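The complex is shown incomplete by one protein chain, all other protein chains being positioned as in the whole.
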């Protein structure tokens, strides 16, 4: 019996630390460090309100997978069933969750401000510069090309797109990229303003833009269909993401599919967000996450956001000049996506110079355009590297 | 690099048109025609409000699958993952979605008017005549027997039943049959009234029926259990559809499972409706849909609805004679199902002759009986041909 | 043709009774008895309100599977698809539904009263005595060890835990154990009071306990994380259940994940409850359920509840003595779980002696501790026998 | 098997099943509801509404519906309050609901 | 393929796609909404709110929102009524909803 008790003790997680595949400094099990990282993520999500809907499940998934011997991500072996989260992870691996989540995002998104101001689309394109500059940077820093593309997409500032691309190209980087993407999205109000102020003059920031025109219901219905056909023909590999986004938006706008829109943006997106978050977090085993690469990714992610912000602002300046001073360049930074945070930042920075200036609706155009833009960029990456 | 750009251009959907497997007239790619068909469906669903909860997803699925090279329905090959909608389609192929959708339908259905007037069941049976007459007609028009049965079931005027049977017997016809079924359901207010007026006299249409008796809660609870046992013993192959319908109805009626009823008729049915609609639409590839058969199916579907309507009306007339003039034959047409549209048509046609006549509740009996009737007819088809 | 009609009649369920694999007394098909058992369960669930959210689906699943030739649980053979419920059953078999249901339970559970009174945890531990005593008893009655462990867990008074453990160790007993567990949970107000009165003095039952301290939001957030780490390290095999429970609770308490908590405790738990209930019911084929073992299990389950109740009460008495008369032993019986029924019983029994005595909140501590306790007990069983 | 056989057996089965059911339902009338048949004068189409409004069960709904309808000028039939739910399900006690309700609005924890 | 090619084609594709879209949207303005451009004086940030409040469609929402806001002292923006839903979907008639609503509150069946 004492033998049995000993064996039982060896099956505890405390004993599991001793068998860790990764001993840092020779005696600290990697899992222990990972538990601290998980706690940090939970802290950021809960106390700092960093995208809590994602970071809380991701942090908890990371915690679960790093409890030694818990087996929550064990694949099935023979007739043994797999760990719980392994099953949930299949929806990430097979590319199912991100497009369906995008459907919910679509049914929450109002493209009205974009339809009212088509020039917004250019700003949404320019802000994707961060993706490509970071892609090149990551190549130079030694990442192989698939990894570099996955890292670059952080600059798209769009969670489902980043997770979809990474799960297709380089799943090992999933947790680092997801965490970087969501953290920087939460940090947009801190990252963007200095860049915005640096690149614009006070006079530019004070520009008051014309009221947007009304957008009819018909336009809002036709828009998602047009986007799907146009972009789908141009870039077939963007169809799963863009098509789902636009289907959700169509449910929202028809006026006769309110039931579907409601479920897409509530029950369905919430269920999948839980599954996706926990599963992505649970890919963060110590040996994959505690690498120098992770730090590099966090650094490159910041660069991606900054370059994207600058790209949007600079094109905004150019468009302002060309339009004869009618475009406030501050709305350009909203093109990175991070809906609607980046648009709010444009509003806040603009209002600081000119309290009567209301840029929010004008910034929503580039903001939602950025979602389309980064999905297209992801499609290009999949076409070449997928 | 120019070589690369050329290759990239060849990966676009525009180039994909050139490789279409189906060139109509030698130069129009079938996919282009299908995009127009998809747009037509979306138009019917959105602008004309033809069963939008189904036709919008079906139309969009058809659109997605016909964007060349989009690969949304590609099956998995080796270690490559499948297209997004291929995964969603498995729930149709394995016969999972339709019964679960039926569960939601059951939790939305009140069988009270049927319980109050059991003779309704005969009308619900007679209106299934359209199924069998069309089955024979389709045989004569050269369809093989499994296809003919799938086409006949359009006359059941019940979407999940039609999709369930077709997915079991002849999946290639799924989109045509689903589209015909839902379109004619939406067109019931146009298809039925002329037939109803042709087959009835003004005097018959003016008959005012006796008030229905009250139905106790206990009867409503026992009813779904009795139907399941009785029909399940008579026709085991109808158990998945009828059992699910009745389980949903039981959740509705017990008074202690409101949570389950609520979810079955909201989150669950909506999620599955999206998945099913998109997946069914995505089976409509050009080479399968752009066939003469599709036109034949549309023609036969209309016949099925018409014959079913006539069957219900004629038995209604007979029952009126036998009952000594107490049954308005107009409620017979409601037996085709298409809940509650067909019952409303009975009400409207009856009220036109006699403004004080309220047939709605009387027509709800045959109407919900028709749902049971067509599920049984589907069960017979599966027993013989499945 | 008469030949065909005969063949059709042989495909009906009535004819199926004749081919039953189990003829009781040589002529009563087992399926017929099972239909009566299913009706009894539905009656208990609906009319007697015995845990209707579970017993109604379980009873209906049992009904469906015992309609002869219905094939609702047939596994896939070659290219033939499986029966509908067989697919739903995979979520039970693979251990997916119970933890996800537990997540919903976690998001419905307030651990505040437990945090305010940590000594509650001891009572929650003592009440698990029923599990182990029954485990030994079942061994003595001839059950093999895996079966005995599954039977013992009935004493945990926690449905998802019982179903999870049984599906891992001895799936053949699933329906009997699930039915026993949920029935006795519903019967807690009848089973517990006599034992409580027998083991306590009137003076003990009249003890008024000190008001619980306030619990801060921070404590409620940290609690689920601490439980996951501590218990997860001690007992890795409890991670799926405990981790999910605590994740749901974390969603509830953060204040920034209300969307996820809402979905976990509504749409998600309801969908999975339907699937799990029907699937568990459908494992109750006549040949597996109509065994002497089933009666033994029902008897042992009652013993498990009784011993658990006594365990909690007796430790309550001891703690009352040690604390100098400040703990009312009646709160000990709530440690069996059966949230919140058992806590209400403590309240009612206490109030009968002393109308001004409010034990409910004090009993909620042991009550929710019992959920943790039985999950840990299940983890031990899986570690040794899984 | 030929199509005629299938059709004959099919039509027969549909009628057989639904006629059997209708016999069972005729029994229902005698077993369950012999004294409950009432014949109010059916003047309006709203056969359902009076039952709801006058039965004690329907009062609360009627009041809420009427109140919102009155204050907005819309007909009561054009919308519904989907989420007034009975307390119940999974045995969660009332205090749990109140607690959750409070947090749902404020995103903060009411100490209990 | 080298990273420069990918980058050049990538940036081009993003711009090409979004510029094409913006041309289509410019067409929208002429096709769909030539006479609808109005320029109210934008005095407050609540560009969206007036439209909702003054359009006939928004009335009912505005009334409910305002009523609850007024009676509680909270700003209307800090909460929302998530579940006032239009009657519709799966063609269930109005009496079905009223019936369900009644049962949802009381767990009992209103006889209709």
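For clarity, chains are labelled A, B, C, D and E in written order, and residue numbers in each chain start from 1.
In the analysis below, contacts are C-beta pairs under 8 Å (C-beta built on N, C-alpha and C of every residue); 3 or more make two chains touch, one makes a residue touch a chain.
Everything quoted here is computed from the prediction, not taken from an experiment.
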item: Selected from C:94, C:222, C:298 or C:318 as touching the chain missing from the view; value: C:222
item: Candidate in contact with the missing chain, chosen from A:138, A:153, A:176 or A:258; value: A:258
item: Which residue of C:29, C:175, C:193 or C:373 touches the chain not shown here; value: C:373
item: Residue of C:30, C:68, C:83 or C:124 touching the missing chain in the full complex; value: C:124
item: Sole contact to the chain not displayed, among A:162, A:227, A:302 or A:339; value: A:339
item: Touching the absent chain when the full complex is considered, from A:90, A:216 or A:351; value: A:216
item: Where the missing chain touches chain A, by residue; value: 1, 4-5, 8, 53, 105, 108, 110, 112, 214-217, 220, 252-253, 255-256, 258, 262, 269, 339-341, 343-344, 360-361
item: Hidden partner chain, residues of chain C it touches; value: 114-115, 118-122, 124-125, 128-129, 131-132, 135-136, 139, 145, 148-149, 210-211, 213-216, 218-219, 222-223, 226-227, 230-231, 234-235, 256, 258-259, 262, 358, 360-361, 369, 372-373, 376-377, 379-381, 384-385
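By our rule, only the chains that are shown with their structure count from here on.
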item: Label of the chain whose CA centroid is most distant from the centroid of chain D; value: A
item: Chain pair showing more contacts of the two, C-D and B-D; value: B-D
item: Chain centre separation in whole Å, for chain E relative to chain A (CA means); value: 24
item: Chain centre separation (chain B, chain E; CA means) in Å; value: 30
item: Sequence positions of chain D contacting 2 or more other chains; value: 1, 4, 9, 13, 47, 85-86, 88-90
item: Contacts with 2+ other chains: residues of chain B; value: 8, 53, 214-216, 234-235, 255-256, 258-259, 262, 266-267, 360-361, 384
